[in-house]
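Part of the complex only, each chain left as placed.
Going by the order they are written in, the chains are A and B; count residues from 1 in each one.
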Amino acid sequence: MTLSPLEKTGILIEALPYIRQFYGKTVVIKYGGHAMVNCELKKAVMQDAVLMHLVGMRPVIVHGGGPEITSMLGRLGKQSQFIQGQRVTDAETMEIVEMVLVGKINKEIVANIHRYGGKAIGLCGKDGHLIEARKQVAHIQKDGEEMDLDLGYVGQVERVNPGIIETVIAEGYIPVVAPIGVGPDGESYNINADLVAGELAVALQADKLVLLTDVEGILADRDDPASLISSLEVGRVPELIQQGVIAGGMIPKVNCCIRALEGGVKKTHIIDGRIPHSILLEVFTDTGVGTMVVPG
Amino acid sequence: MTLSPLEKTGILIEALPYIRQFYGKTVVIKYGGHAMVNCELKKAVMQDAVLMHLVGMRPVIVHGGGPEITSMLGRLGKQSQFIQGQRVTDAETMEIVEMVLVGKINKEIVANIHRYGGKAIGLCGKDGHLIEARKQVAHIQKDGEEMDLDLGYVGQVERVNPGIIETVIAEGYIPVVAPIGVGPDGESYNINADLVAGELAVALQADKLVLLTDVEGILADRDDPASLISSLEVGRVPELIQQGVIAGGMIPKVNCCIRALEGGVKKTHIIDGRIPHSILLEVFTDTGVGTMVVPG
């Protein structure tokens, strides 16, 4: 890339109003999917977080862990059953999930942020009782009857105590959060990372919630990337679900955005994590790279 | 235990001068051995830390992880070779060590401190670049020649950045530290927990370093528990090593105390972690429960 001085300064100046606008603002980023696997994308996400921090924003990263958990369970000969997209998590599985998320992925992200010049702290829901959880039960229909299914140590967020997040942000660290909750007796719960990101955004009264996904965003026509809906008002969601435009794994993501907006988060974004620096593009340019879900 | 009101208040009053003396003082506790396995001892250590914190002290916990690491390696079919008491740590082993220490043991301690009424934050050397490490090489004698042996990801402490510890202490949290260091390229190193505790004590200019062990302390006569040396001046150490009084695993522990004292730590203690609340006894009563190593 050999840009002229004029082009170089042009970009910096183009970013100026955005830098100004987001100064001091909190952005919760759900980091997951392809961007956690591909090396170049990994590096780009870390750089984005560091840059946001340097220009005065307050990024908070919540990460998932999918493939590595499955791989470690496989090495130990454990197999998982999935119900409604959630892994049934017995005590032994929970132990592995926690070790991988907290002991491997979380700290790797922390170390990478340091490599790109930031300062980070890895946390899970147990630290400072950050995420209090309770057991989540799946409601399924079987033979025409509603049944409750025990998913084991799958949890939902009961309460967020964001004190430790605020403490480390105030000292200039980027918090990196593994989606593990803590139950009333100190037991661990596996919680969906999108949910954790959403609840954390609410507890921190964040300005933005950004969910990194492996799709372009919400497409009006699933087969046509050009049909991207760049801005979606909450009021239109039920209709789009009915039409099948919002479907499958996208439904909980959209619900997560709605919940965050109701809780006071200003803007929510479902963006394409497969594009390098998609977060920077979203935050610092007009060309959004996904779907923004807004109140209305 | 049915003590009279007089006895009850007697104890509280007896503790008063110690509480006064240690108010605001930092105490680094190396937590390991039997006290990490036995449930009652575990609980007692957590309670001790919480109580110390409540009366104004600043406890910092550094933990080891032995049996659980071996157990997890076993489940994965990995076997470890030990050289000079240190586990040869290849990349795969390192990954497991880190997951167990950081993702399991560390956060379990954090959750337990919360159960007994404290607030804790779990950290490893990557968080805020707390512990920068470099590769450690073992020097052995073989066939009359000195040789260097590669131990893999076994590290030694290069530099401690205690900022994050001070931040969380200032906000009322008890820091719990896993002995993982971070190398120049973000890679992990397995470091002896005694060493980490000692270096952390120096970096924090702690008042006390307390090493929990599975022995009574240093015994003048190894077979006679009554021969406990309760206070040992650094100057006498070489002679006691030569006499075999200080031997085996006790040597690195004593060296760790010496290093801490040289670095400015006020007092160091090697105490018997098998006695419930041995830390409280050491800190708040005259009857020490082990060997204090002091300058001189």
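In this section, a residue touches a chain if its C-beta (ideal position, glycine included) is under 8 Å from a C-beta of that chain, and two chains touch if they have at least 3 such contacts.
Here the structure is a predicted model, which is why all the values come from computation and not from measurement.
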* Full complex, copies of the single sequence (shown: 2) -> 6
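Everything that follows uses one rule, which is that only the chains that are shown with their structure count from here on.
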* Partner chain B, residues of chain A touching it in the complex -> 75-76, 95, 98-104, 106-108, 110-112, 114-115, 119-124, 126-129, 163-164, 167-168, 171, 173, 180, 182, 185-186, 188
